[in-house]
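A single protein chain has been omitted from the complex, and every remaining protein chain is retained in its original position.
Chain IDs A and B follow the sequence of writing; residue 1 opens each chain.
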Amino acid sequence: MSFVFWLLAAITVAGGLAAVLLKNLVHCALALTVVFAGLALLFLQLDAQFAGFAQILVYVGAVAILVVFAILLTRSSETPKDGGVFSRTWGAGLAISAAVFAVLGWVVLQSEAGLPREINVPNVTVLQIGNALMGRYVLPLEIVALLLTAALIGAVIVAMHEKGDAK
Amino acid sequence: MFTPQIAESAASGILWLIPALPIVASGIIALFKQPMRKLSATLAIGSLSCSLLLSLFAFGHVLVGWDRGSAVRETVNFTWIQVGTAHVDLGWILDPLAAVMLVMVTFVGLLIFIYSIGYMAHDENYTRFFCFLSLFAGAMLGVVIANSLLLLFMCWELVGLTSYLLIGFWYQKPSASAAAKKAFLTTRIGDVFFLLGMVWLFAQTGTLLFYNAGMGSMEALKLGGLLATPSGLGLTAAGAIGLLIFAGAAGKSGQIPLHVWLPDAMEGPTPVSALIHAATMVAAGVYLIARVYPLMQAGAQVGGTTVALTVVTWIGATTAVFAALIAVAQNDIKRILAYSTVSQLGYMMAGLGMGGVAVGMFHLITHAFFKALLFMGAGSVIHGCHEEQDIRHMGGLKVEMLGTFIPYAIGMLALCGFPLFFSGFWSKDGILEAAQHWSVAKTPLYMLVFGALLTAFYMTRQVSYVFFGNWRGHGEPHESPSVMLMPLAILAFFAIFLGAIGTPAWPWFRAFLEGHTARFDLAGFGEPGLPALMATSSVVVLLGLVVAWWIYGNKPTRVEDPDALERAFPTIFTLLEGKFYIDELYGVTVIAFYAWWARVADWLDRRVWGGIVAGIAWLFREGAQLSRLFDLNWVDGGFDKGCEELANSGGLMSRIESGRVQMYLRLLALAVVLLTAILIWSSRG
Partner (left out) sequence: MTGFATPLTGYLLVAALLFAIGLAGALTRRNAILVLIGIELMLNAANLNLIAFWRYLPHPEALTGMIFAIFSIAVAAAEAAVGLGLVISIHRHAHTTDLDEMNRMKG
């Protein structure tokens, strides 16, 4: 494995850990952004340029901002909550996550023998992606468009002030 | 012997009506209310009159047949019960024996019925009296015409029942109801043996009919079979069955040791005493022996006798003397006559045993007339002395109650056997003559002669006390109404003239019964030993009369004076007055044993059987408790506990629904892990 991979993997994982462990929510959001960036770079390393740039555009540019806005809008007080930021029964959650990682890791390591070594890079151009989106995958594209419209409207409705609702 | 005539005729065809009419009348009277007196009396007397007419018709039929030289014995038999091949028959018979008995019972019965109108006029239970009387008459007539031992037994029991009802007629008196029970139970003891004999007879011969065209149990074929069967104790089956049947007769006819009920039966009204305990019911025992005489006599050698008849004779003779002795010391007018009846029944049994059917039956017929006369006369005296029955409180009644005195005196002389003019003399002499010629022993003759002496003695004593001397009672005696005196006169007539048919010179009665001709022949008096016997019995009777008259005579006495005999022989007199203490003996032995046994049975019943029942009940109760506990704790409890646990587990399970999202998420993740693991393992395996 190349050095780049290890570096990018380290950054991403560190950012993920920070995102779930930090006390300050804004710090968590920023760490999340780091994770998104790291992942985008990993995509680029995997020769998936379009996916990498889409990741930056959507995640870093929109979702991260969204998260920050949500954090800022739901601040009730600056004082740390009583009892800490972690749930009272954080052990069970940790154990379950560890179990999940164990299962997944074990599966991956067990099936190493069946995986191929080196494959040619698939030659995919943006033109091809566009053609595919408009051709073969036009239906999923339209549905996703519908979904995005619904999500937009829904989010607005859910989050807007209701009549007579005291703030 | 005459030629037998056994074909049915009109007479035998209507024979069943003779008992049926009074029984039906009794049934109708039972439905009447007490105030309907005239109607009930009319019905009873009317039905018995019809029976009398029918009996006379039957008698006439038999008489005509006898006159023509045929021995009538007509039977009408029918099958009553049939089980497979065995069958039980009933039927009735018309023969000379039945004919004379029918006429006697209906005639004397009718006279007593008429007498009862006067005697029971003041009684409030008049209707009930005639109902029972009628039922009794029907039952007795049933006994007379029965051709089957079973039918005879059924009517026999009915007679016993009506006797119980009539003795205890005044049931409010404790002594009356006690006497009725005593009568019923004592005769019952005899009846048990009767039943045994009957069953044995049926088992041996297969039939209970007396005469059935050669197949009846009294006929030669079956008798031969019975004679051939031994039965232990040196008896043949015939002898043993005869003795068993005699036990039943002994109960009904008051022979020793079952005589104890007859004197106490005087608790009943006097017409009852006259009818039942003088003329008819007690005679039923004698009639039964006469009916089964072929059985009793079976196997006797010529001039000899059988064991059964010997037993009958001895018991009869003993009873005759025994009862006569007791009668000497009694003070109740009816009791004297009761013991006299017992004594005369002993005579009849002895006559049957020694001399045959004709001898015994003749005395039965004559006795019926004069004893009924005596009882009705006693009833008239009691009525006239205002219900007084103790002879020490009477006296001098021949002046006030002449209409009663004369028939009574005639009856008394007939009973004593006063020579020549009175029927009792001829009938008793017939018995004495048979005793004289008895092959076994002469002792019964001496006993019977002694009994005749005693009879004369106590009857004279009674008449002296009642009719002679001075009046010792309360109030004024008065004569009875003519409705009561008329039957007395009629019976007195017969008491005199009935003897004519039984004299040795013209033995019509015997000839009639035995089916051969009779001629008037004075040479009959010349039979060896007969004149001496007649002289002896006459002397004995006169002796008794004179001695008694000399002791008691026409002397004025006071109430509190002790009896002359008592003054002379106090201990003997007390013994006789106490009836030889037989009742007390029975009380100590038989009745005490019975009471003890009843106590044992009661204890058994309460403790043992009752205990078992109670134990089972307790067991069930405990079992029920157990079941209840089981149900409560295990079934119910288990169910409750189960539901409780379910509720608890629900409570536990609901903790998963904490409402916290993260909990749900965790569960989801866990589920995914598990599923994945399962998938991997299953695909690897």
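Heads up, the rule we're going with is that a residue touches a chain if its C-beta (ideal position, glycine included) is under 8 Å from a C-beta of that chain, and two chains touch if they have at least 3 such contacts.
Remember, it's a predicted structure, so these values are computed and weren't measured experimentally.
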Contact list for the unshown chain, restricted to visible chains: A, B
On subunit B, residues whose C-beta touches the chain left out of the figure: 654, 657-662, 665-666, 669
Sites on subunit A contacted by the missing partner chain, in the whole complex: 1, 3, 5-6, 9, 12-13, 16-17, 19-20, 25, 28-29, 32, 35-36, 39, 42-43, 46-48, 50-51, 54-55, 58-59, 62-63, 66-67, 69-71, 73-74, 76, 81, 83-88, 90, 92-94, 96-98, 100-101, 104-105, 108-109, 112-113, 115-117, 119, 121-124, 128-129, 132-133, 137, 140, 144, 147-148, 150-152, 154-156, 158-159, 161, 165, 167
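The rule is short, and it goes like this: only the chains that are shown with their structure count from here on.
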Interfacial residue positions of subunit B with respect to subunit A in the complex: 662, 666, 669-670, 672-673, 676-677, 680
Of subunit A, residues touching subunit B in the complex: 87, 92-93, 96-97, 99-100, 103, 107
